[in-house]
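Only a single protein chain was left out; the remaining protein chains are all shown in position.
Chain lettering (A, B, C, D, E and F) follows the sequence in which the chains are written, and residue indices restart at 1 in each chain.
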Amino acid sequence: MAKIRRLVLDVMKPMEPDTTELARSLAKLEGVDGVNIVLVEVDRDVENVKVTVEGPDLDFERIKDLIEDMGGAIHSIDEVVAGSRIVEEVKTPQDD
Amino acid sequence: MAKIRRLVLDVMKPMEPDTTELARSLAKLEGVDGVNIVLVEVDRDVENVKVTVEGPDLDFERIKDLIEDMGGAIHSIDEVVAGSRIVEEVKTPQDD
Amino acid sequence: MAKIRRLVLDVMKPMEPDTTELARSLAKLEGVDGVNIVLVEVDRDVENVKVTVEGPDLDFERIKDLIEDMGGAIHSIDEVVAGSRIVEEVKTPQDD
Amino acid sequence: MAKIRRLVLDVMKPMEPDTTELARSLAKLEGVDGVNIVLVEVDRDVENVKVTVEGPDLDFERIKDLIEDMGGAIHSIDEVVAGSRIVEEVKTPQDD
Amino acid sequence: MAKIRRLVLDVMKPMEPDTTELARSLAKLEGVDGVNIVLVEVDRDVENVKVTVEGPDLDFERIKDLIEDMGGAIHSIDEVVAGSRIVEEVKTPQDD
Amino acid sequence: MAKIRRLVLDVMKPMEPDTTELARSLAKLEGVDGVNIVLVEVDRDVENVKVTVEGPDLDFERIKDLIEDMGGAIHSIDEVVAGSRIVEEVKTPQDD
Partner (left out) sequence: MAKIRRLVLDVMKPMEPDTTELARSLAKLEGVDGVNIVLVEVDRDVENVKVTVEGPDLDFERIKDLIEDMGGAIHSIDEVVAGSRIVEEVKTPQDD
């Protein structure tokens, strides 16, 4: 199967462990180069974050398991990129 | 015939298989370098996604068949690029 | 005469043949490097598309003929670039 | 005198000859590298276009004469750049 | 554990010591390349600032301690990046 | 004294001489690499233009004198850059 190169995930997670720990844990997984987590919204004891993961060979199931092990849940897969190189989303008049 | 270098497709698909599987399947097709799928909208058990495919020689019919085999349907061809190199859309005052 | 390097055309065309075929046909013309077609609007059985053509020596009449042979019509020439290199449109305070 | 490197002209012209012919004629003038013409507005049998001309040594009077010979008129000089290199307009808080 | 490469922190701090001193102190910590502090809002004797820290191996706890030692408090972790390289946040249609 | 590298001037000038002549005259001054003049507004027989001048060693007084000799007046100095290299304006949250 072709390899996954980037995942952008909408994630709901408890306040603890914080995003630095989630980012470091995800970044340790095989096939991951780097992880970017931005805070989207805080709602009492839950925070909505956007997780961008990039690397040569991302394993979606393991990423999903790890997020769930740390108390989080993937709300949606906002972007996935697969193949021999990263292809960016292309804007067209239909997006307006 | 000149080769297709990029396709941007507006696709309606069932929630399963998810976009990671669709992206990996499309990326495996001959002539495809990479596939980018972003989530546009979720409507109960159907999701509207934008699929950007790039490569040296894209076969539109095979891409269409594969999307349909996985339960999806192409709603529109939002962009197509053909020729010896990728030419980007150029904005003009007429677009405003 | 100086050569045409880029044309951006506002085109009305029937749904069939689709834009992948129009793009591949235009890209096969002599002096054309590449063709980008984006969908602007669909109106029952006609679609409004923006066609960007780039190459070292574009022949406007042949491009026009081919579009018409495939059932389309050029509504306007939104941009034309001629000369020894591509010069981009420059924005000035008068455009606001 | 220092040389003119770029001119951006607001031009009113008749529908014929079309902008491809105007662009090719202007691009043939000595000291011109390239010409970009975008359509701004169409008003019955007259069209308002923006003409961007770049080159090592532009002759404004000859460009003006040629536009007038082809039935057009320069409405305003929206930008002019002179000197040993092209200097771009710099945005400052005063422009907002 | 994978290394933290960037932290973007929303910080509330007293007017003194000023942001030049906070920036210089943070920049002296091991594993820090550079620190950027922008002023977001001033509210009588407290100022809200955004602190961007980048480096090969950021120690979040030590950064947190130093900010608190200088009278400040981290209001939220707006972005964290971990792994072998900096991965930027990717915008998707879900952000609009 | 440190050298001036860029000046952005808000200038009111009579319609004649036109901006091509003003640009060529300014570009001939010693220490000037290039001049960019954009039209901001026309008010009967006066036009408001923005003049961007760049070079290794700009002489503000001589630039001011030349503008005045050609019938113009500097309304404001919108940007000045001095030193061993050009430093660009940096946007911060305070600008919004």
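Here is the rule we use: contacts are C-beta pairs under 8 Å (C-beta built on N, C-alpha and C of every residue); 3 or more make two chains touch, one makes a residue touch a chain.
Quantities reported herein were computed from a predicted structural model and do not represent experimental measurements.
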item: Among E:2, E:23 or E:70, residue touching the chain not depicted; value: E:23
item: Chain F, residues in touch with the chain not shown (by the definition above); value: 1-5, 7, 60, 76-90, 92-95
item: Absent-chain interface as seen on chain E, which is shown; value: 6, 8, 10, 18-20, 23-28, 32-39, 42, 50, 52-55, 76, 78-79, 89, 95
item: Interface with the unshown chain - residue positions in chain A; value: 38-40, 50
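Everything below uses one rule, namely that only the chains that are shown with their structure count from here on.
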item: Same vs different contact residues, chain A with chain B, by half of numbers used; value: different
item: Averaged-CA centre spacing for the pair chain F and chain C, given as whole angstrom; value: 39
item: Chain D: positions in contact with at least two other chains; value: 38-39, 50, 76, 78-79, 89, 95
item: Contact pairs between chains, per stated definition; value: A-B, A-C, A-E, B-C, B-D, B-E, C-D, C-F, D-F, E-F
